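Before anything else, here's the structure in question.
Apart from one protein chain that is not included, each protein chain of the complex appears where it belongs.
So that you can tell them apart, the chains are marked A and B in the order they are listed, and the count of residues begins at 1 in each.
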Amino acid sequence: MTHYLFIIVGAVLVNNVVLVKILGLCPFMGVSKKLETAFGMGAATTFVLTVATGASYIIDHYLLMPFGLEYLRTLSFIVTVAAIVQLTEMVIQKVSPVLHQVLGIYLPLITTNCAVLGVPLLNVANKYDFVESLLFGAGSSVGFSLVLVLFAGIRERIEGAEVPTYFKGTAIAMVTAGLMSLAFMGFAGLDKYQ
Amino acid sequence: MIIALAVMALGAVVLGAALGYASIKFRVEGNPLVEKVEAILPQTQCGQCGYPGCKPYAEAIASGEAEINLCPPGGMDGVRKLADLLGRDAKPLDAEEKPKQVAIIDEQTCIGCTLCIQACPVDAIVGAAKQMHTIVEPLCTGCELCIKPCPVECIVMQPIAENLDNWKWKYPVIDIKRAA
Partner (left out) sequence: MLRNLFKFKGGVKPQTHKAPSVRMPIGEAPLPERLYVPLHQSIGGIPDPVVKVGDTVLKGQRIGAADSWVSSAVHAPTSGLVQDIAEHVAAHPSGLTTLSVVIEPDGRDEWLPREPVDYRALAPERVREMLRDAGVVGLGGAVFPSHAKLTAAKTVPVEHLVINGAECEPFMTCDDMLMRERAEDIVRGGAIFRHLLQARQVLIGIEDNKPEAVAAMKAAVAALGEDHEVIAVPTRYPAGGAKQLIRVLTGKEVPASKRSTELGVQCFNVATAYTAYRALAHGEPVVSRIVTLTGNVEEPRNWEVRLGTPMRDLVALGRAKADTARFLMGGPMMGFEIPDLAAPVVKATNCLIAGTPAMFPAPPPEMPCIRCGSCAEACPHELQPFEMYWFARARNFGKTQEYNIFDCIECGCCGYVCPSHIPLVQYFRFAKSEIWAREREKQAADAAKARFEWRNAREEREQAEKAERLAKAAAARAAKPAVTVSAAVPDSAAASVPSADGVALPPSTDADAAKRATIAAAMERARAQREAVQPKNTEPATAGQRREIAAVEARRAAVVAGTPEQADAPKRVEDA
């Protein structure tokens, strides 16, 4: 059990997908202007990423590996993730319009999110089994949502701050993201207690 | 090689079929995004964006056909809100920004042709054939659509003056202390 706990804590904090692995920066910058949208994006990503890790694991183990087609991983993962996202969006829109209101406009954005592709590839690289893959996927996406919401909260405040003209907008956001990244590096110290 | 092609082809066919089936099975009419966009537009129905009314423009924006900076009555404020909603970049407005206005008919000149009544998108002009027309000011959106049809050019736009009802407290002037 501790093993699973380490995977989750590691994915959420120590190896945070955005701030340490530097993946999924487009939505991190793009939809962090408001707290509400950040929540929506976080929820949507958590959902898609968990599903995508599961699906990728199945594709990898039951389709690619038996035929020795590991070199097609990137391609087939992208196609699968894209298809799953589209499918999910359609189903949600039909089944639960309320949920679609919340997640709707973010789902298509996730299709080409590098975090969503990167995490399944990391799973393969780490040789995780199915449960571990799912946990790592879920943990990564929770980590993603966490920093996205934190970052959105900070950015809402930056709006009111007196930022030097040339740093306004994305520039100061990048600086902030860098500082947050530095802060998250501090979690690397958790390793000592392993 | 052939196996690779076959596997990828199989994947493509399966996923494509699933998506195709889903798009028929889970078809939903209407686009919620259109409503959100329309809520931001000022509903003057002026057509200055090149679309016949605010809803068609909202549809065009939602489908990605139209730029978001075509609405002069919405002003730069409106462009910014649309940019926020859609995650696009705020562009400068594609026209001059004007203060809010209402149309005024000079009744001495009006010949009662009803052309402006037909042009008004919000039924803010009252009058009948060969009778003087006048504008119901609270309903006028300042769209200027009635100006062109008037054959005697008796309609002018008048900026809405500040009064006690629409007066606003101003943003406090910040007097930052200068470094000596």
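Keep in mind that, in the parts below, contacts are C-beta pairs under 8 Å (C-beta built on N, C-alpha and C of every residue); 3 or more make two chains touch, one makes a residue touch a chain.
Worth saying up front: this structure is predicted, and the values here are computed from it rather than measured.
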item	value
Touch with the omitted chain, as defined above, among B:22, B:37 or B:54	B:54
Residue in contact with the excluded chain [from B:28, B:76, B:128 or B:156]	B:156
In chain A, positions touching the absent partner	156-157, 159-160, 162
Missing-chain contacts mapped onto chain B	38, 41-45, 53-54, 104, 106-108, 121-124, 134, 137, 139, 141, 156, 158, 162-164, 166-172, 174-177
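One rule holds for everything that comes next: only the chains that are shown with their structure count from here on.
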item	value
Centroid spacing, where centroids are CA-atom means, of chain A and chain B in whole angstrom	36
Parts of chain A lying in touch with chain B, wherever the complex brings them together	30-31, 33-34, 59, 63-64, 67, 69, 72, 75-76, 79-80, 83, 86-87, 90-91, 93-95, 97, 100-101, 104-105, 109
Residue ranges of chain B in contact with chain A within the complex	3-4, 7-8, 11-12, 15, 18-19, 22-23, 25-28, 32-33, 84, 87
